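Below are the structure tokens for one structure; questions will follow.
One chain of protein is taken out of this complex; the other chains stay put.
The block that comes next holds chain A.
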Amino acid sequence: MLREWIVAIVMILGAAFMLIASIGLLRMPDLFSRMSATSKAATLGAGLVMLAAALYFSESGITLRVLAIIVFLLLTVPVAAHMIGRAAYFDGVPLWKGTLIDDLRGHYRTSDHQLVRDAAESPEFAIPEGEEGDDFFN
């Protein structure tokens, strides 16, 4: 009986984190803050719901499987988020208009996508500025 209550509490906590991640994805102003909202909260939420499954079944084989999923999520979600953010920066996805500083401006050479230390203002380093809504739906 007590175990079922613990399972329910952990599960609702995970579901709440996932709901918060979705609200952040919908309400945040630009791509990078949206990614900051989703990648962390959704990983924690999925991990908590999987943990609830491990507590509910409480068998060693299932617990091992759940741990494998959690470790895999913790390894892959940051890598995927970093690659998407990097590609979006090269794509010229606009930052939020309230952004104060862009530390990467002038540090990426656009010809070979390499990071260089000294900032340069030459056109070789200019990332093309995309405008909002350049895709097919609007």
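Everything that follows uses one rule, which is that contacts are C-beta pairs under 8 Å (C-beta built on N, C-alpha and C of every residue); 3 or more make two chains touch, one makes a residue touch a chain; residues count from 1.
Note that contacts and distances are computed from a predicted model.
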item: Among "Cation:proton antiporter", "NADH-quinone oxidoreductase subunit D", "RNA polymerase sigma-70 factor, ECF subfamily" or "ABC transporter, permease protein", the UniProt name of the subunit that does not appear here; value: "Cation:proton antiporter"
item: Interface residues of chain A (partner: the chain not displayed); value: 4-5, 7-8, 11-12, 14-16, 18-19, 21-23, 25-26, 31, 34-35, 38-39, 42-43, 45-46, 49-50, 52-53, 56-57, 59, 62, 65-66, 68-69, 72-73, 76-77, 79-81, 83-88, 90-93, 113, 128, 130, 132-135, 137-138
